[in-house]
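Yeah, one chain of the complex is gone here, protein chain that is, but the others are all in their spots.
Let's look at chain A:
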Amino acid sequence: MAQVTLNNIRKVYPNGNEAVEPLSFSIADGEFVVLVGPSGCGKSTLLRMVAGLEDISEGTLSIGDSNVNHVDPAERDIAMVFQNYALYPHMTVRKNIGYGLKNRKIPAAEIEKKVQEAAKMLNLTEYLERKPSQLSGGQRQRVAMGRAVVRDPALFLFDEPLSNLDAKLRHQMRIEIKALQRRLGVTSIYVTHDQVEAMTMADRIIVLNAGRIEQIGTPAEIYHRPASTFVASFMGAPPMNLIDAQVKDGRVVIDGDTPVADAQGTGAVTMGIRPEDVEIGPTCDMPFTIDIVEELGAHRLLHGKLAGQDFTIHIGKDVAAVAGPIRISINPDAVVLFDAETGVAL
């Protein structure tokens, strides 16, 4: 168990491609941090640098109190769970889980005890003699988890561990991994491109885009107070509505003259509002045209146009809605304003 510190870590490939721009952050002991971002944002590269599978071009990395820049992966006291499980196909589940311990000169009796414990924790006891090819996807994922858990490392690294599983299993494993991490209290870095995984599992989320950190924050901060239009549109399904607006006389206005919220300054801005922070009803102050009603059972999504711009509204299952004109009002406290040019939150 340990604190992890990245100080101006940078990755440049020999062809000059800068995969990760110099970035710094630290992870507290026992914290679960999720790195999230689209494909090619550098999240996996960053994780692999922490693991020691990629060289660090610049900057320093420390796990616990020691600098590990030039320490072999096996000596970093980390355990990693890979996207495609990366089990040893020729070894039984028992040997797969115990292999890392065996190489660390731990007595056979103790390995057996730890493997049994891990297997029990992950419901793998009856599969210990099987080879990975005889297991289902979810079971293989558990073996990969077991291999990490049994080591009792200072740091867990997860590289999109659930992306090869089907939706139902993914949901179940998400909860299992989170519960396991809570119980063991091991510092963890988890890489995913799935914003739902990021939101549900993280103590803290780091949103990456094009090798840069867009925002670091708790899931609630990231969701409600996105630092940029990129974060606003990447996190949340459906994403935050982003609307071109003007600031006039200390107020935000869209198209017409209806003030939406208070603001300082003047000029063009991008206004962000989550679909659920919009109310509908005959007494509301703005006209809205519903094009499509998306029925999701527990709630409905209304897709349409607000002042000629695409806009989505989230309403409860008990609120009726049909395509056509309605009136809406926006919760002024939930409005986030971004610079119209740079997309950075104001």
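Here is the rule we use: a contact is a pair of C-beta atoms (placed from the backbone, for glycine too) under 8 Å apart; a residue touches a chain by one contact, two chains touch by 3 or more; residues count from 1.
Going forward, contacts and distances are computed from a predicted model.
Missing from the rendering is one chain, named in UniProt as "sn-glycerol-3-phosphate transport system permease protein UgpA" (options: "sn-glycerol-3-phosphate transport system permease protein UgpA", "Ion-translocating oxidoreductase complex subunit G", "ATP synthase subunit c" or "Putative phosphoesterase").
Per the touch definition above, the residue from A:Ala51, A:Leu169 or A:Ala334 contacting the chain not shown is A:Ala51. Listed residues A:Asn8, A:Ser26 or A:Asn84: the one in touch with the omitted chain is A:Asn84. Considering the full assembly, A:Glu75 is the residue among A:Glu75, A:Asp249, A:Glu295 or A:Asp318 that touches the omitted chain. Residues of chain A that touch the chain left out of view are 51-53, 72-75, 78-80, 82-90, 99-100, 103, 131, 133, 147.
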